[in-house]
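Only one protein chain is missing; all other protein chains are in place.
Let's turn to chain A:
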Amino acid sequence: MKKLIVAASCALAMAAGTVQAKDWKEIRIAFDVPYEPFEYKDENGELTGFEVELAEAMCAEMKADCEFVIQAWDGMIPGLVARKFDAIMSSMSITPERAERVLFSEPYYNTPGGWFGPDDFNTDVTDMEAMKGKTVGVQRGTTMDTFVTEEMGGVVTIKRYTTADDMVLDLEGQRLDVVFVDYPVGEQTVLSKEGFKEVGEPVKLGDGVGVAMRKRDKDLAGKVNATLKKLKNDGTYDAIMQKYFAYDVKM
C-alpha cells in the first residue's frame, strides 16, 4: 500500500512538472520594490513602474497569467534557482558572473551610473589624484560597486550599502563625499533633495538589463525574447518608456 502511494505521488509530481514546464501559461515574475521609477507601489498600494508595465504588456502579448512576487535584492538569484519564481524583471544588469547562474534574455533597457554629491563638491571624479582619500558610497553587488571596486579600489574608501535609502542618509549626514548609483535612482533620491547635484558625467556600464530566468528554461527565454522584440518594434515599448523617462533607455 505504502509503495503504491509513493509511486502514485511520484507519477503525479512528474506529471505536474511536465505540464508546468511546457506551456508557460502561468509565470511568476519577481521585483524588488521600491526602485523608482522601475518598480514601486503607488498611493493605492498597487505595484507599478516601467518594468512592471513592460511585464504586463509582455504577459498580455504572450497570453500568460502572470503573478508578481516581491523579493529583496540579495535573495533574487537564490530565489530564482530555488523556484520561488520563474523570472526576474527587477533591473538586473547582465554580467558574466550572473550569466553563469541564470539565463538572460536580450537586454531591454540600459541606464548609466551617475555621480551625485553635495553642492560644494567640486572634484573631478575621473581624476584619481584628486579623488584620493574620498569616501564613495555604492549599493552592494551592483555594477556600480564592481566599477568603483575595480577602477578606484586602492584610491578611494568604498562603503557598501544594502539599500539606497541608507546610502542617501549617510550622504546627507556627510559620512560620504559622493555616491555612485544607478542614474534614475540618484535622480529620485539625491537630486530631489536641497543642496545636492550631479558631480560627474554618467558612466555607461555593462551590457544592459535583461530578464533573468533559470538556465534550463530555454523555451521560456525564447518566448520572452520574441515578445520583447515585438514590443520594441510596435511602439508599445516607447509608449511605456515615455511615461517614465525624459531620456532614452531603450536598448
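Simple rule for what comes next: a residue touches a chain if its C-beta (ideal position, glycine included) is under 8 Å from a C-beta of that chain, and two chains touch if they have at least 3 such contacts; residues count from 1.
In the analysis below, contacts and distances are computed from a predicted model.
Chosen from "Arginine ABC transporter permease protein ArtM", "Nitrous oxidase accessory protein", "Anti-sigma regulatory factor" or "TonB-linked outer membrane protein, SusC/RagA family", the protein name that UniProt gives for the omitted chain reads "Arginine ABC transporter permease protein ArtM".
Contact with the chain that does not appear here is found for just one residue of A:L169, A:V203 or A:A226, A:L169. From the options A:D42, A:E97, A:E129 or A:E194, the residue with contact to the chain not on display is A:E97. Contact between chain A and the unshown chain involves residues 74, 77-78, 97-98, 100-101, 140-141, 145-146, 159-162, 166, 169-170, 172-175.
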